[in-house]
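Of the protein chains in this complex, all but one are displayed in their positions.
So, chain A:
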Amino acid sequence: MINSNPLNVGRRRVFGSVFSPAPFEARSSGRGVDNGNTQAASPFHPDASFSTIRTGSFNSPQPGKSFSSTLDRETWNQAWCLASDFLSLPHAGFAEIYNARGRVENKGKASRWHRPPSQEVAEALSYLACSESSETSSELNGLHELLLWYGGEIRRHFLANMRQGLHELFRREDHEELIRSIVECLQLARRMYLTPVANHVLKFAEAEYREKLMAQLQRVFHTVVSYSLPWSKISPLISVVLAKEALIILGIDTLLNEGDMDANDRDDDAMEVDRRYSVFYDHWRNESPEGRERMMIEGEDNHVTTARERLLMFLQGLQQVGLGGDKTQKVFASVMNIMMTEFIRAAYTGKWEAPSLVPQHLRHWVEDVFARLAVQVLAIIHHPRMADKSTNILNVSFSDVEKWQEMGIARLGTLRTSELFDVIVEWPASTGAIEDLRHFTTYPAARSYLTHNFITVLNQRLLQPGASTLEILQLYIAIIRAFNLMDPKGVILDRIARPIRRYLRDRDDTIKVIVSGLLAEPTSTPNRSALPSTHDTLAELPTELSKAHQLSMENNMSELDWDDMNWMPDPVDAAPDFSKSKGTDVIDSVVSLFDSKETFVKELQTMLSDRLLQNRDNYDQEISVLELLKIRFGESTLQACEVMLRDISDSRRVDASIRRDQGLVKLPTRPRPKRSAHASFPDLHAKILSRFFWPIIPEQEFKIPDEIAALQERYAAGFEALKASRKLTWLNGLGQVLVELKLADREFSAHVTTWQATVIYAFQSDSSSSSSSASEESNTTTERSISSLAEQLSMTPSLVRSACLFWVSKRILAESSSSSDTYHVLESLPTEEEEHSSTTHHAGQQAGQSAGTSTSTGPQDNTTLTTSAADAAAAAEAAAAAAAKESADAAAMEKMNLYWQFIMGMLTNQGAMPLQRIVMMLKIVVPGGFPFSNEELREFLAGMVAKGKVEIVSGGNYKLVH
């Protein structure tokens, strides 16, 4: 038993109520003392006083008469004793009640508590009912006073017996059964307490008081129950039960077990039954409109009905024992709150199909299922004071339902917001989700929630080093399209795009990806040879380019259209510098990432030059893209690109005429060059570029074969004759050569780069002097070392090595066993390999010229030679990369000269400086930043020290030497 203050007080109150009449009586008579003693000794174990009372007879005093004599008083005391004894409650009880719970009605047990009143008791009761209270001031009669006392008795008994047991229950069980047994126990107790009064006592009271008296006792019971059961312990239990039943009633459990359900559906024939009543969004979608109306009202499932009954019963019990009321309403509200979220999550996650009916479905669900449960529940657990007034009035008004629907839509918006990233990834298969969001983003708070949330997700999942620029751009385009649908004003997009754009601007390769995307063909054609495959470019861009153009033509004037009756101001959350036109057009947004068009045009030029220099039949794609871009950027911006395109088409004509004039055409049809045949010369075609308009093309310098050089001279002469005052500068590093090699046992032909061709030519030219017929047929193997080739061709060694490795991968050259870096022509293949490798080369020739392709398409063989060929191919690629890097390094050194100017200026004007300071200053003042590290600069400066341009003075400061 808890020994706390309130309890002591309570006990004192109980005792006070029991003994209150006694001292009063004791003063008046001896009998009264006697009577008082018995009461004091034990009010629960009546003894002698019974007999005395039984002997006396009660003459019902007339109401209104006062106690004038001691006899009256004595009689009253006797009656009181008798009645209170009848009503007094036996001591023990909780264990019995606990054991009795669960049995239906448990009449037997309960009857032990309900002795029917004996004749005397009945008389005493009716006497009391007629007599006045012993307290003269009170207006109540004896019966009222008796019931007041009984209220105290209930309190006392409950605290003494039930409370302990209930507290033990908390310790024993901790699942949801607990609350049920508690409620059942309390119900039994309540019946135990109130039945005697209801059955036997109340009939003596005046009719108009009966209800009031009963309510009074009930209130006493409720008070003591809520006093002794801590609400903090009860409410979680109630919410568990509520949640469990609500899950079933609201249909959430079926949604959660969707997988199992579907499996079951296929097995048995319950399909049709399910169809009629279902909270499934998919089922509902497939239903006809009339069916939709009915779907959630009719044909409730069995288990739902039972759950509903169970829940209502439980709540009834709660209400009866005083655990209902507004406290439980609160619990119920919080449970329903969770349920709504839960339902929305379970029902609509991943349901993104367009056209979206989710909001309608949700509204239906709220109205038909959610609100229905709420009405039913609230009808039971009402506030006790409201009880009599609102029995017939619905506790749930229609405006409440509407409010719930709005809440539901808001929750749906939250769900969709959290899914938004995946929705965008799935775009355009997920249009429905965006439509849902449109219902959600109608007020500023929701919009800012959405933007804030989405930006956080973007930062986490997209705008990080792990995502490629291409992915980011693709998603950005999807975002533009999706948000256009959601918010045609483009305000949300405007906000969301900012961090993306800021991030994209920091990426080095953004422009490259965009431009290559623009130039990519909308339908990827397989026969494109020289460019990387299109699936990893932004292939949407060209389509978007032509589409967006038409659109912009249509609503160009919308902001200036004064007659537009549908005009709306920008929403309040629009950024101050918001302008609609910027955000909505994909091409515009992508291109405007960079504030100057120059950067974009420059990259476009580079990309265009790469593509135009390929040997292709037509450049329609480039031309059309350029035309569309011209509409956007204006003619002048893209003038250089225009010239580039014209160069290419002009060169074709010029090429033809020069070749004709110079007699370079051997046959009327395009002749195939036969290098092996003597006296004939290779076909030379040229593209004539206007140097001024083309970007700087990185180039490898080397000496081309004399034969070709001679042709070039003739060609150049022809050009100068055609176009006076112009000169040709040959860019030998660019271009393609069709090489045909005739070896002892095989022939080989492929398009290769000029430097690869030059290197292989070097292997031939030497032997051609020794034999008059086709050079390769001679069996004398020529060996070349890389260094000698590099010298002979004035080519960088790394480029030579790269070319040699390329030919090794084609199995034309082989590395000499004697010394590394020396190669010879592989005149004939090892015999067992012959057939296999010829197919390999054949396949390689068809599929393109990539070395990797040729080895992988060939049949895989475990012989060492195949492996070495594959290795060689890889090595060739690596060597090519190395060569490319070398030329890039050379370009970087070129730039270093510029930095040297900066360093000189710095040291001249600011005096001697330490290295860190120099680097820091360079980073500040050099446009585009300073790309080298401290170490690289130190190395560079060391070179300058060696040249005597700078010196290192005290403290590691660099100082110019004057």
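Basically, a residue touches a chain if its C-beta (ideal position, glycine included) is under 8 Å from a C-beta of that chain, and two chains touch if they have at least 3 such contacts; residues count from 1.
As a working rule, contacts and distances are computed from a predicted model.
The unshown chain of the complex is recorded in UniProt as "Ubiquitin-conjugating enzyme E2 2", chosen from "Ras-related protein Rab-15", "Inner nuclear membrane protein Man1-like", "Cytochrome c oxidase subunit 6B1" or "Ubiquitin-conjugating enzyme E2 2". Across A:594, A:693, A:730 or A:932, the residue that sits in touch with the chain not pictured is A:594. Only one of the listed residues, A:905, A:931 or A:956, touches the absent chain: A:905.
Within the set A:498, A:687 or A:703, the residue that contacts the chain not displayed is A:498. By the touch rule set out above, chain A reaches the unshown chain at residues 498, 501-502, 505, 575-577, 582, 594-596, 599, 898, 901-902, 904-906, 908-913, 917, 920-921, 924-925, 927-929.
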